[in-house]
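All protein chains but one are shown at their positions in the complex.
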Amino acid sequence: MTIAIYARPTLGQRVAGPFVASVEFLRLLSKRPVGFAGFIGCVFFLFLAFVAPLFVPLKNDPSLAEIYQTPSLAHPLGTDFQGKDVLNQIVYGGRDILTIAILAAFFSTTIAITFGSIAATVGGRVDAAIVAITDVILTVPQLVLLIAVAAILRPTSFLFLAVILALLQWSSLLRQIRSQVLSLKERDYVEAARSLDLGLPHIIFREMLPSMRSYIAIHFILAMTQAMYAQVGIIILGLVPISGTNWGIMLYFAQGQGALFFRDSLWYILSPILAIVLVQLSLVSFASGLEEIFNPRLRGA
Amino acid sequence: MTAVPVATKQLSARWNPRRFFGPYWRHPIARAFLKAALTIWVTTTITFFLIRLMPGSPVELKIDELIQSSNGALTYEDARAIASGLFAIDLNAPLHEQYLSFMWSLVRLDVGKSFLSSGTSVTSIILAVLPWTLFSVGTGLLLSFIVGIGLGLLAAYRRNSLFDRVVSTGGSFISSVPNYLIAIMLILFLGVQTNIINFTSMRGAYSPGMQPSFYLDFIGDLFYHAALPISIYFLTQIGHWILSMRSATLSALEEDYVTAARARGLSDGRIRTAYVGRNAVLPLVTQLAISVGFIVGGAAIIEQIFAYQGVGLKLLDAVRQRDYPVIQGIVLLTTIAVVIANLAADLLYSKLDPRIGRAGGAAG
Partner (left out) sequence: MRGLSIDYLTRRGAVHAVRDVSFDLEKSETLAIIGESGSGKTTLAVGLIRLSPRGTKVTKGEILYTKDGVTSDVRKLDDDDLREYRWAECAMVFQAALNSFNPVITIWEQFLDTARAHGMAGKRRVRDRAGELLDLVHLDARRVLPAFQHELSGGMKQRVLIALALMLEPQLVILDEPTTALDILTQRSIIDLLRQLRQRLGFSMIFISHDLSLAAELADRMITMYAGRVVEHAKVEDMFYRPRHPYSLGLLRAVPRVSGALGNITSIPGSPPDLIRLPVGCSYAPRCPFAIDACREADPPLLAVDTPQHEAACIRWRHVAEVLRSDADVPVAEKLA
């Protein structure tokens, strides 16, 4: 006869649970101006990148008569080298970049969790091998390798690019997870779970990971920033086939078309830069806000 | 050092690296060397496979290209022979032999010949541009380190004051912004919108017509041209040093020996440098060497933006021109450089911190 281990939560509790937790989280966050500002920034840009395009039509028609116009009512941020509206491009420009960033962060987090836990639980040679590989990846200069790999492999799909980006980033989280799992392995509640024969994945996911929530979340966000940095970098360098329009591509054209050296095209260059910079700042601020919340020692420092 | 255990007849005949390296594993310095060797080995192996084995690999492409451009005059074997010369790989031999000879030529620093300027060895190409990159990256790094830890120390001492808040927030802001964006903004605002800096004259590593040498004019010119890249490296790195030093100093300040030193009546200045400062800086020194790796990567984009002929720009040129040996060479070189830098950092740290690497332990 099976013994009920958890008191089964009622449906009401199940639904309300995450909701209550989120409200609590927001309350804590609102006490920290920097973190909260970051959070708002992130939400804003996510909205801009993913939701706004649903409402704003894509204006993709070049109009040679209107090249490099300065900001006006019709074109609040001016026009580019083809006469296309800049603001419109900004609205549509975030989607690709953020998607790839999120995907890359997701992949790297998954790899880190999986292999970190495996390394810690299986131990022995497998562990040594994984740690050695991690060390190597940590050492290799990332952007150089990225450039070389992008040149040789020529990624065309977003997924591919995201995977490549992710492959260079999982190292630090893996080490953290591995050391956490190693230390938690010996704790009582793990022993209890093991003796109840709950199975390894269950132990890892339900028992240990919740305590690591904090750095997983923070790592995810920071991985997004690194992915954006790398992504926009190689786009500007022209190493990725150009399709559609996104902030990075705008900068690539700006470089290539010499927009850099025109006075009137200021906003064409500045807008994507500002967008990227603001997203990065929001992410970093949000991450530091999270860090403060999860690390009680820093509260009220 | 503990002796290698006298082996009883092992049931498993496999050579166990632990046994072999065992006694060496304990000594931290030897361990660092081993790790370095391992990393270099792994990277070169990965590069080898990447270049050689990927479908549509550069080697195959090259062979095709050679055949095509000769209009069928070359046979596949001939083309392969030429390609192998270019890549420093013997394509006729079986795979593991290729691998070994690849390794061997690597040791001799032969990374093949460039596709374009046929006959020029990749090594010489790299060496021609390396000094400029090292110069700009190194200067930027050093400057940002020195200024950064100074500011970080002061900020920690004046915790929560206006100075501290400005410095910390400024630092974390700047370090969140990608370095190439700062470069572009710099050009935008200082060069184009206003006319403070004359960018065109600053392109390139040194003015055309000047001969690299050690006389003063040239060195001045060098600095002039490198000023922009150096400022970018400086700006983007300094945030990190400020914040790290600040937090390291804050923890050092809480240590008992600082209170004990004050109880002994030592002056604040002395405590700040020898007691707090030295202890706080120690972990940062290792980071110094490690960050070399990261800048070298970002240098590529910066050099592109400023048209500064360094290794980064060379890499990008090579990529555009599909000059695979050069790409391979640069990747290997930068990895080796980073590995050596890490090694140097470990060694330096063990020299600086008296707690490491000595036959320590309490006596009596």
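Each chain carries a letter (A and B) given by its place in the written order, and its residues are counted from 1.
In this section, a contact is a pair of C-beta atoms (placed from the backbone, for glycine too) under 8 Å apart; a residue touches a chain by one contact, two chains touch by 3 or more.
As the structure is a prediction and not an experimental result, all values here were calculated from the model.
A.B. asks: Just to confirm, in the complete assembly, which displayed chains does the hidden chain contact?
C.D. replies: For the complete complex, the undisplayed chain touches B.
A.B. asks: Of B:Trp132, B:Tyr275 or B:Phe294, which one is in contact with the hidden chain?
C.D. replies: Of the candidates B:Trp132, B:Tyr275 or B:Phe294, B:Tyr275 is in touch with the missing chain.
A.B. asks: For the chain left out of this view, which of B:Thr259, B:Gln287 or B:Gln321 touches it?
C.D. replies: Final answer for the missing-chain contact: B:Thr259.
A.B. asks: Applying the definition given at the start, please give the residues of chain B touching the unseen chain.
C.D. replies: Residue positions of chain B that touch the missing chain: 255-257, 259-267, 270, 274-275, 278-279, 282, 352-355, 358, 360-364.
Rule of thumb we're sticking to: only the chains that are shown with their structure count from here on.
A.B. asks: Hey, how far is the Cα centre of chain A from the one of chain B, in Å?
C.D. replies: For chain A versus chain B, the centre distance works out to 25 Å.
A.B. asks: Please name which positions on chain B make contact with chain A in the complex.
C.D. replies: Its residues touching chain A are 35, 38-39, 42-43, 50-51, 54, 57-58, 172-173, 176-178, 180-181, 184-185, 187-188, 191-193, 293-294, 296-298, 300-301, 304-305, 315-316, 319-320, 324, 327-328, 330-331, 334-335, 338-339, 342.
A.B. asks: Show me the residue ranges of chain A that touch chain B in the complex, using the header's touch definition.
C.D. replies: 132-133, 135-136, 139-149, 151-153, 225, 228-229, 232-233, 236-239, 251, 255, 260-263, 266, 269-270, 273, 276-277, 280-281, 283-284, 288
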